[in-house]
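The block underneath contains the structure these notes are about, expressed in structure tokens.
The complex is shown incomplete by one protein chain, all other protein chains being positioned as in the whole.
Up next is chain A:
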């Protein structure tokens, strides 16, 4: 019993440190607020009239939502992706500046140290995702209290998986600069190829989809786990799903478990 209370205190301590550091990091906060505003304001508002079918008089797909509504859940995912994956920089920081040793000579088992870290990163990322929810009214998305809670829960699970993923990357790319470049070149392609800014119309068969989009893009989008994360969040926020509703949450849960286990194996080795 005492052991368990001690363990909870330890995880809380590691978590609290991450939260404290995040609130002092102005740059990260500014990024977390300005990124979604730019995406929604410029890309969202700019492309809004072209959605709903007519592009130079040609009817393409009919999706019963405005482009802003369609884009809104994806921007939340983008914000979470950035904050979660970039969070792993703090792992490199801890190793480089020696703080890691302070934790490693404490009686906490390594699995709990990592759990505290990932929970801390996921909390910060969920907060950044949650900031976007404040813009919901502006994007014409109406939310009930229940939808809001479901969205936050799903966002936290996604952030947990992505934070673990970032930590796996950080264990391999051990320099600050290297990690910054690497993560940036990874985040945007993953985001663009996740049906985030264009729909794969569910009414079309795969062959038909291929005639409108090149096959490689359809393949990439379907292979990208982020596609299903965006899809699940769309399901929660605007009731629009391109895939079976259980698929998104299942894939995101799988990501959280698998990535955390791999991160733990890496961490036990250092």
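One rule holds for everything that comes next: contacts are C-beta pairs under 8 Å (C-beta built on N, C-alpha and C of every residue); 3 or more make two chains touch, one makes a residue touch a chain; residues count from 1.
Simple rule for what comes next: contacts and distances are computed from a predicted model.
Chemist: One chain of this complex is not shown here; going by its UniProt record, which of these names is it: "Ubiquinol-cytochrome c reductase iron-sulfur subunit", "Acyl-CoA synthetase FdrA", "Daunorubicin resistance ABC transporter ATPase subunit" or "Circularly permuted ATP-grasp type 2 domain-containing protein"?
Modeler: Hidden chain, UniProt protein name: "Daunorubicin resistance ABC transporter ATPase subunit".
Chemist: Based on the whole complex, identify which of A:109, A:153, A:189 or A:254 touches the chain you can't see.
Modeler: That would be A:109, which touches the missing chain.
Chemist: Can you tell me which of A:13, A:31 or A:180 touches the chain that was removed from the display?
Modeler: A:13
Chemist: Extract the touching residues of chain A with respect to the undisplayed chain.
Modeler: 2, 5-7, 9-10, 12-14, 16-17, 20-21, 24, 97-109, 113, 176
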